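All protein chains but one are shown in place.
Labels run A and B following the written order; every chain starts at residue 1.
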Amino acid sequence: MNNTEKKKSRDMASFREIGLLLFIVLISIIIEVRNPSYLTVENFMDLLTNTSILGILAVGMMMILLTGGIDLSIGAVVALSGMTASIAVSKVPSLNPIICILIGCGVGLAAGVINGFFVAKCKILPIIATLGMMNVFRGLTYIVSGGKWVSAYQMSDNFKAIGTTKVLGINILIIMAIVIFVIFYYFINFTRTGRYIYAVGSNPVSAEITGINKTKVLWLTYSLMGIISGFAGVLWVSKFASAQGDTASGYEMNVIAACVLGGVSVSGGNGKVSGLLLGTLLLGILNNALPLINVSTFWQNFIQGAVILFAIIMNAMVKRRADQANLRRRKI
Amino acid sequence: MSEYILELKGISKYFPGVKALDNVHFQLKPGEIHALMGENGAGKSTFIKVITGVHKPEEGEIYFEGQKVEFKNTNDAQALGIAAIYQHTTGYPDLSVTENMFLGHEKIDPKTKRLLWKQMNEEAQKLLDELGASFNAKMRMDALSVAQQQMVEIAKALSTNARVLIMDEPTAALSNRECEELYKIALKLRDDGVAIIFISHRMEDMYRLASTVTVFRDSKYIGTWDVDKISNEDLIVAMVGREINQLFPKKEIKIGEEVLRLEKLSQTGHFADISFSVHKGEIVALTGLVGAGRTEVCEAIFGIAPIDSGKVFLNGQEMHIKHPSEAIAAGIGLLPEDRQAQGLVLNWEISKNITLLNLNKYTKNGFYNVKKENEESKILSEKLDIKTPSIFTSADSLSGGNQQKIVVAKMLTADMKVIILDEPTKGVDVGAKAAIYEIIGALAESGYGIIMISSEMPEVLGMSDTIVVMKDGRITATMATPTVTQEDILHASMLVDTNQN
Partner (left out) sequence: METRKIEGTKTFNARSFFFQWEWLLIALFIIINIFNSGISPYYLQLDTFTDAPMSFLDKAFMVMPMAFVLLLGEIDISVGSTVALSSVLMAISYNAGLPMSLAIVLCLLVGTACGLINGLLLAKFKELPSMIVTLATMTIYRGIALIILKDQASGGFPKWFNFLGWGYVGPIPLMMIMFIIFAVAFGILLHKTSFGRQLYGMGNNLKACQYSGIKTSRNKILVYTMLGLMAGVTAVFLTSRMGSTRPNVASGYELEVIAMAVLGGFSTSGGKGNMVGAIIAAFVIGFLRYGLGLINVSSQVILIVVGLLLIGSVLAANFKPGGKKKSAQKGT
């Protein structure tokens, strides 16, 4: 492949990232003009803190999308694990926060393993399996909570500190998100299992017959999503100092939106961490900024849906244009 | 120490309701190219899967370098140095060439288990360069052409230090020039001591490469011969079980008036300036190297893909066909290149497949008439002599040749004026080929105008009245068949454009 062609294909990939970056800048300008309290350190820290949980969940979702699957149950798992951890701490106030986190992760892991079982072993379509389990986990959340909320006064200070402590002035959630992104980057690019996740999404048929254990990879992916959701669940209820039956209801849309905005393909095999980072940021900005310019929360669903639709259509158009350009380049 | 690097004895393999392999034998010497021939359905693919560890045989033994072995999965076979490349690439399109090559045996840092990309990229590039490849190992697989992807597969096999390399129909998707490259690589590998099992339908491949040939027929082992000690006819008899005389029907067909005319047809990136015409009773062979754009032209006529400029005339009338349903209504039919993916619904019975093209014919007042469907498909199946006990047999249990006949039968349910056949005998065994040629001849005799896309020289010369040669999306020659030789066609297929480089 000669140098011009190499350059062109690299340009296509970074085209999206530059586009996202530009869009972030553009939107920020517009918002700042409408509401100057946007570009303040305080608001930005707030924005980043809120986006951290989104980012952590997006890492898990990206892995699932890479395999060509989807997980609609993460909101419910976040709720279930958060609720479980909250109830534990409300009954045993002296519970060490690390244990709380482990409880949440444990619940999440169990959920992920079950999802993985249905998708990987029973070969049920991911959308069906996770749609079904979403209801099961949500129902369990209500049952576990007895229909009651766990509120701030029932949570120990240590527990609430999980989501709110600052390290060097920066909220710990931001630091956790950064650490998780770094680990994820290494995992998905420098370990065999990470690459196999791409492979399974790229050519599931081949993965079945060659050396990759497709079942194991899929199961692992959903289990990891489970642990991540569980972890995020504890962070969530700690940060908001409240655990409810409908916590994070519908949040999976947000996460999926962040991923597709970041260029992760829904058919599997494609997606970069840099894109994911930018997509998450952009969505975080949207979520933060819209209330600032007086957009009511009742618009949230619509905006999320529109963003997802817009992003996937954009992805499709970009690819079509690239293919057309390739065709035109052929001298007949 | 055995003189054979690989030996299989008494291998039998069963699938529900079918015996895919029945007590077959095979012996492979090191540094030998051994051809495995046989009709479609003879058991060759299943046999390969047994050797590579995909299938476990119910009976029989496998010996590698004299030692009895059993493969639990493909990894076991691969560990011994058995590798296979197939006609359809099994690679991962979104991953790089390097990744595809090293998948399953990546280079990792022993302490941290980190993937060592730098080393892998360098080594991948080295292997590619040795094979004469001109592309970068960091490229994505889906950016490569079919031939280039195949080279990656070969490089991959080499990187696993393959001792036995199986090549399953590697030439089917390659142009003549790319075939030559493949021959060079195969011979070089043989000289390096690799033993090769070569499966192909093309006699030429066998004569060019192999020293020994084994024939399977109907899941059974027929025999093994030295290539230069068996005649072509005897080989065909072994493969087919009977003698084939007179492959091409004698033609005395009156050619009538023009039925289809193309004027300067173009499609961005695929073909340009295509003009030729077809007459009633005429067979026009559209030939050229793979990738010349022949299928694209025909699919555009048929309405599958859009025409960017140019005109199509049917019986003198200009047509604007935007969808296959319009083409069929106008009287243009297409027998697609890939009969399994494009021509048939394999799950379905024969009768349902036959009527799919013209459902309206069997619909009255909105209701579908299954009885009429059954009656007509029975008539058509018998007319074309499809080898099946009943029209309710599902299409996937038929051989390639018979499946092709079903697609032809489809064509006959509608009033056609022009029939386009895209590689009608590809992957069809010698026995059924003759039957199909007869059918094509009969179609021409009935007055259809026929376009036949083909890459097989004997077929092109034996069947057609006119030959249109394409190269890189353009027509390079239009010739009347009686005056033409193979060299003329090859020359036109590979004409070097003096404007390039």
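Here, contacts are C-beta pairs under 8 Å (C-beta built on N, C-alpha and C of every residue); 3 or more make two chains touch, one makes a residue touch a chain.
Everything numeric in this text was worked out from a predicted model, so none of it was measured.
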**Report entry** Omitted-chain contact residue, chosen from A:Pro36, A:Gly139 or A:Pro291
**Finding:** A:Gly139
Query raised in the report: So which of B:Glu180, B:Asp226 or B:Asp385 would be touching the chain we can't see?
Result: B:Asp385
Requested in this report: Based on the whole complex, identify which of B:Leu265, B:Ile328 or B:Leu398 touches the chain you can't see.
Outcome: B:Ile328
Query raised in the report: Which one, B:Ser211, B:Asn374 or B:Thr478, makes contact with the chain that was left out?
Result: B:Asn374
Requested in this report: Spell out the interface residues on chain A facing the chain that's missing from view.
Outcome: 70, 72, 118, 122-125, 127-129, 131-136, 138-140, 142-143, 147, 245, 250, 253, 256, 260, 266-267, 296, 298-306, 308-309, 312-313, 316, 319
Query - Positions on chain B contacted by the hidden chain, ascending - result: 304, 323-325, 327-329, 334, 336, 340-348, 352, 356-360, 362-363, 366-368, 374-375, 377-378, 381-383, 385-392, 410
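Note that in this section only the chains that are shown with their structure count from here on.
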Query raised in the report: Can you give the whole-Å distance between the Cα centres of chain A and chain B?
Result: 44
Query - Of chain A, residues touching chain B in the complex - result: 1, 6, 9, 189-192, 195, 198-199, 201-203, 205-207, 209-212, 269-270, 324, 326-330, 332
Query raised in the report: Considering the complex alone, what residue numbers of chain B touch chain A?
Result: 54, 74-75, 78, 90-95, 99, 103-106, 108, 113-115, 117, 135-136, 139-140, 143, 266, 268-272, 293, 472-474
